[in-house]
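All protein chains but one are shown at their positions in the complex.
On to chain A.
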Amino acid sequence: MPSLKDLKNRISSVKSTQKITKAMQMVAAAKLRRAQENAESARPYAERMNDVLAGLAAAYKGREGAPQLLGGNGKDQTQLLIVASAERGLCGGFNSSIARLARDHANKLIAEGKTVKILCVGKKGHDVLKRLFADQMEDLITLREVKQIGYSNAKEIGDRVLEMFDAGEFDVATLFYSKFKSVISQVPTAHQLIPASFDEDAVSGEATNYEYEPSEEAILEDLLPRNVSVQIFHALLENAAGEMGAKMSAMDNATRNAGDMINKLEISYNRQRQAQITKELIEIISGAEAL
């Protein structure tokens, strides 16, 4: 049975924990708003890019000589998994759900006899995956120092992926990230980056008869590498918003749990206090009776 003093200490410690989680929740809420705005302002670009490329790609369907970034290099032996996760923890199951999806995918590919390489963006996903796939781990790119994810960050990663592709280090690249649906719901998603895949539903209306300058091929050659960076940028922004959303609800839960705990502790504290008073009274009364 803990003493009154112990209980008191315990209550004050839980109270300060609650203050911290409450503050973290509020910080996450403020950051979430910003991250959401960023994700939203980046959406038009990504959507247009998808539309235009899907249109161009449709013209290439089933034709020989499509660029490798679109048609693939005819192999799927070596697979690169780009796993984008958060840099920090304390955000519920956010990181582990991305890592789980990537892990299952990797295990499936390994079972099929494929070579798997993993490139992590963000420390938390790396922490989980490096234990399981130490040999397959290619590298870790951290954006810890980056306060606000800019297109240049994504471009660096994109350029690196393209370099590896050109050097023949992998055949297929898949990007793992968490799609931000709402504050309480983030969906871990796998998106095939190389060869490029498109959101077919998003393509609107019939194809316009374009004039191309300099030429259809040249435009496609120019756009496909950009598309890789754009997709990565999009994923990073979705992740940033998702992380904040997950952190917000995780911290909200933590605050509520701390509240419950304080209530319980206070009840047992009061019970004990009363028990002690009763005991003292009995002692006084029985002392008086004995006289």
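The rule is short, and it goes like this: contacts are C-beta pairs under 8 Å (C-beta built on N, C-alpha and C of every residue); 3 or more make two chains touch, one makes a residue touch a chain; residues count from 1.
Convention: contacts and distances are computed from a predicted model.
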Worksheet item: One chain isn't displayed here; going by UniProt, is it "ABC transporter permease", "Molybdopterin oxidoreductase", "ATP synthase epsilon chain" or "3-phenylpropionate/cinnamic acid dioxygenase subunit alpha"?
Response: "ATP synthase epsilon chain"
Worksheet entry | Option touching the unshown chain, where A:133, A:170 or A:233 are the choices | A:233
Discussion item. Considering the whole complex, not just the chains shown, which residues of chain A touch the missing one?
Written reply: 38, 41-42, 44-46, 48-49, 52, 150-151, 154-155, 208-214, 218-219, 222-223, 226, 230, 233
